[in-house]
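Shown here: the complex without one of its protein chains, the others still in place.
Read from first to last, the chains carry the letters A, B and C; within each, the first residue is number 1.
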Amino acid sequence: MSVHVDQEPTTSVPVPVPALEVRGLVKHYPGVKALDGVDLVVRQHEVLGLAGENGAGKSTLLKALVGLVRPDAGEIYVRGEPVKLRSVVEAANHGIGMVFQEQSLVPNLTAAENIVLGSEGIAVRRGLYRWNAMRRLAQEQLDKIGSSIDPLARTDTLSFADRQMVEIAKVLRIEERSQHPPVIILDEPTSVLESKEIETLFEQIRRLREFASVVFVSHRLDEVLDVCDRVTVLRGGQSVGEVATAGAVPGELHRMMIGSSGSDDHYHGNAAAPVLAEQPRLSVRGLSGKSFRDVDLDVAAGEIVAIVGVHGSGREDVCRALFGAEPTTAGEILMDGKKLELPGTRAACAAGIGYVPAERKTEGMVGPMSVAENMTLTKQKARCSGPLVAPKKQATLVDSWISRLSIRTPGRDTAIQRLSGGNQQKVVLARWLVGGDIKLLLLDHPTRGLDIGARSEVYRLMRELAGSGVATVLLADSLEEAIGMADRILVMNDGRVAAEVACPNGGKPSPLDLVKEMV
Amino acid sequence: MKFTSRPAAALICLSLAAVTVTGCSEEASSGNTAADAGKCEPSEVKLVGQVRNESNPYEAAWLAGGDTFAKSVGLSQERLTYGGDSTKQQEQISQVLAGNTKCLVLNVLPNGDSDTTPIVKGADKAGAYLVTQWNKPADLKPADYDKWLSHITYNGVESGQQIGDALATAIGGSGGIIALQGVLDTAAAKDRYAGLEASLKKNTGMKLLDQQAANFSRAEALAVTKTLLTKHGDKIKGIWAANDDMALGALEALQQAGRAGKVAVVGIDAVPDALTAIKNGSMTATVSSDGPWQGGIGLAIGYCVATGELKVADIAAENRAFFAEQFLISKDNVGDFLQPKTDPADFKCANVFNRVAGSLS
Amino acid sequence: MSWRDAGPPAALVVIFVVFAALSSQFRSIDNVQNIMDAAAVLAVVTCGITFVLMMGSIDLSAAGVMGASALTVSLLVANNRNDNDLGILAIGVAVLVGAGFGCVSGLALVFLKVPSFMATLGVSAVGLGVATLMFAGVQPNISDAMLKSWAIERFLGFSHLTWIAAACLVVGWLIQRYTRLGRYAFAIGGAEEVLTLSGVRVQPYKIAVFTLAGAFYGLGGVMVTSQLGAGLVQAGDGYDFSAITAAVVGGTLLTGGRGGVLHSAVGVLLVVVLTNGLVQVGVSPYWQGGVQGLIVVAAVAAAVIPQRRRNQVVK
Partner (left out) sequence: MSTPVTTKPAAAPATVKGGPGPAQRLTSYMPLIALAVLLAALTIADPEFLTQRSLTAASRTAAPLIVLAAGATLVVLCGGIDLSIAALASVSTVFLALWLPELGALATPAVILVAAAIGALQGVAHVLLRIPSFIVTLGGMSIFSAVALVVSDAGTVRVVDDSTIAWLDLYVGGYVPMSLTVAVIVVVLISVVLKVTPLHSWISATGYSESAARLAGTPVDLVKIGAFCVSGACAGLAAVMLVSRQFSGSPTMADNLLLPAVAAIVVGGTAITGGHGSVWRSLAGALVVTLLRVGLPIVGVPSAYEQILYGAIIVAAVALTLDRSKVLIIK
């Protein structure tokens, strides 16, 4: 722990009691210590920023604050009173509400219903809906944040940004549950908003401060500094520092987030220089699809190319299109100079393309199936002799990869869902390696939700693979990750490639260079 | 999650293979060959009555008749119902036959003609006394079997014709009629319809406008009749139904269409509701078939043979498959049938063939 | 109402026009009355099942529940089996019996965690058994004037049953639109987890939805009894699958969260018009079921094809 915030005893403070206080919160997950004694103070009528790398424990902390996660140790105080938060409702009753990063609205209900859901108040009397009252109620909430959405529009017809507004309007209703000023938590609210919308949101946040406390979480440090009064930095499940935003610069925050050792340690140590062959291994020309247009992309064997862009930039869809999981309308994909037809994922697998999806739990792995089965799911030939599964061959193969990637598992027959996130991800990666014919790896947020140790192992693995001649397309979790890992970076904006930035060792661009192309 | 471990699976495979390879396939040892006819004590006899379901008045009355007979000889009847499901009927029969078949008496209503074959074969192999009713393929004859004592049915052609004629009279000799058929795959439905065709030939003024299957069901008859009523409108002067349940459904349809009393309706079976309808004039005619008697008589024949009071060899050939007596019931004679009465004397071994009205050709 | 919701009504119009062109009998007033009468019971049953389908569950208990309620009502109104003559009260009791069975399905789903497919299948068997018990060998014929008049008396050309069905649809629509129960049923089908996250306890609503559906089946059983003039164990035969068919054809998704009572009403009309039309134009009764099956598949395919995606999960 480098910088620690001193906790004043709450009893003897002349200043008002903090709206929310967390002391020594601990939460273990199998193999991961998500929270390792976090302390946090949210004062009344302030906007507190929460910064930290992925895996620093932000989302676990937030979930603990709204009763979705029960901490193993530590206390939570609301206005000085110790509380146990066992559900979202209890948290709401204490005046704590959260706008979820992954939206939590019922898609087939109207915006108004979503806003009042769970605490309909006057909108429902004796089980009967009073639509007018509900519309008024919802309109009031929307007016508070200055949104002009029609309250009776179905939620799934709204844009992502509008849904975010609905979500904020919904959370603000906790005011009515508690006579005290509420604490509103905003988890990555800006990730999909356009700059104008972000500005509106910030106005809302500043307005919220009049009657509430706000916890604001964002990747974008400039935003955090812009809108917050104070920032608490998390690292490795601990609070490592606190910064008043007046006069602070992003660099300072960033150093605190990644620790004294600096970011380079995670990413670098690029042993092998890219093998720049005559022709690139993957060559994409004019690829167009539903959410992207005219994408050109070359990846050489041994090269790591990162694609960066905000949510909605289309980079995920490009990645899936390269794997045949998303239809394309125009353009061609060349692999080692040969044209590739990708009607489906099978063809991509056969062509030596591998894909690690961002949603590991639902798309990357099959939870109840064993490590061995998950690892050999794609390259069945590797464990078969003829059409039959050869149990011995499979055992040898799987065990060798378990030890090569140092996957911590009780055994190859353990269900993969019992492993920690990092080990799960290694199994998913191994799936593409066991065949020995991998040419191109598409990594969609491969380190999402992993702790630092696991992440650096994944980085090491990526390096090794690149070293062995595998071409890699990386959709990084953070700009820093992209800069650290990539040899070249493509910036995508609104479905097009906006810029291409060389990223050699020793000549790395700064995140700000990229950001200006992104928005 | 494996349900069986690999060794267990292997073991099963092996043993199966072994069994198959040795190829010792053979016929199952058939039941109690020693159980000669007439060796049973009355108390040893096991009586089983099987019909489609108890939720149908006619068949419920059948089972009640069986109970009455069983009580009269100090036994009880095991009641089986198979819900009109051929598969389930076979399953039940084979399960019953797998029990003690020495003095087993079965009185069965097969679901369809084709269901009779496996029942007869099964009972014969197991050595149980069997009486079937209503349905059997024409070429399957009780006389060819030892333990299939008799097949009882009503002359469907005759009854179909009788009510057809009654209908013709009721509509004044000319006009359109519609016909509601029963389950097509039953001898009863086919014979009755043949009777109607004969009647149509005879009463040339009567025109068949349409015929649809309503599967002996009141609800289906209601729906079909309603549709046909709109299709043919006032041209319909009479409705011929292959059983009373359908006739009653047709009556409801007429009532709903506001044409009650203007269209003559005939049926077969003489269920209580139909008799009431005939009495109050809303229905024209039906033909008696006596459910309680059928339920009792099948058991009675079996019982008599099992206890030795009657010898299979002594049963006259024409009594091995016969038509039972039936009567056309119209408003004139409905009073005689309103109170169903089972005469215990009918079930005396000497009288079991009293109601034979003719041999099945 | 999006353009997708317009599909089934458009199909209804097209099918109606085609049959009307093919058969002059089909377009007669009598036949339109006949179609509406034939649709009455199915409409009530489908109305109930729609709420269950909206939640993403399934309900196969209609046949058994209807049988039990048919026997209940026929034994409680004036009849030939006993001296009861409860009149309208008997109908209330029968509907309550239906609701009771529905409640049992819901309880089995929520507390025993038995998938609704199996829970309702079991309840259906129990319902048929209870009905057979009450039947006890003698068919109860009803002589209650009011109940009998439902199927016979007409108001503005349609039988009372048709008006009752229409009223049920209105009530169903009001429930769907204006009650917490209806909206939550809709929401449970949309995103059950979100409801939990918003602090809504979904279990009571699930039980209530099954209970409501059961009440509709109970009324359906009463209506069949009125039509047939007698209480039949088989009163609900076939209504389970045809109600699901009608709801699905109308645009309710089996996965829940889409559709509603009005959709189902259109679906019911589609199915009934089709059945009636096929008879009227003289299609062999053997083919009628097959044609219906084809049309169901085609209807769903037409609804699904515009939004096909790669990598989409279809169960």
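As a working rule, a residue touches a chain if its C-beta (ideal position, glycine included) is under 8 Å from a C-beta of that chain, and two chains touch if they have at least 3 such contacts.
Please read all numbers here as calculations on a predicted model, not as lab measurements.
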| item | value |
| --- | --- |
| Neighbouring displayed chains - absent chain, whole complex | A, B, C |
| Which residue of A:Phe323, A:Trp401 or A:Tyr459 touches the chain not shown here | A:Phe323 |
| Selected residue (touches chain absent from view) among B:Asn53, B:Thr225 or B:Ser289 | B:Asn53 |
| Touching the absent chain when the full complex is considered, from A:Asn93, A:Thr110, A:Gln141 or A:Thr155 | A:Thr155 |
| Per the touch definition above, residue among C:Ala191, C:Ala215 or C:Leu228 touching the missing chain | C:Ala191 |
| Hidden partner chain, residues of chain C it touches | 55-58, 60, 64, 108-109, 112-119, 121-130, 132-133, 135, 191-194, 196-197, 241, 244-245, 248, 254-256, 284, 286-294, 296-297, 300-301, 304-305, 308, 311-315 |
| Those residues of chain B which, in the complete complex, touch the missing chain | 1-4, 6, 9, 12-13, 16, 19-20, 24-29, 31, 53-54, 78-81, 83, 85-88, 90-92, 94-100, 112-115, 117-118, 121, 137, 184-185, 213 |
| Residues of chain A (touch criterion as defined above) contacting the omitted chain | 28-31, 68, 100, 102-107, 155-156, 163, 323, 325, 344-346, 348-350, 355, 357, 361-369, 373, 376-378, 380, 383-384, 387-389, 409-411, 413-414, 417-419, 431 |
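The definition used in the following text is that only the chains that are shown with their structure count from here on.
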| item | value |
| --- | --- |
| Joint neighbours of chain C and chain A, given as chain labels | none |
| Central chain (distance from its CA mean to the mean of all protein CA atoms) | C |
| Distance from the mean Cα position of chain C to that of chain A, given in whole angstrom | 46 |
| Whole-Å gap separating chain B and chain C, where each centre is the average of the chain's CA atoms | 34 |
| Length of the line joining the C-alpha centres of chain A and chain B, rounded to whole Å | 72 |
| Contact footprint of chain A on chain C as seen in their complex | 177-181, 183, 186-187, 189-191, 194-195, 197-200, 257-258, 310-311 |
| Contacting residues of chain A [partner chain C, same complex] | 68, 87-89, 92, 104-109, 113, 117-120, 124, 127-129, 131, 320, 325-327, 344-345 |
| Sites on chain B touched by chain C in the complex | 53-55, 57, 60-61, 63-64, 212-213, 217-219, 222-223, 226-227, 229-231, 233, 248-249, 251-252, 255-256, 258, 271-273 |
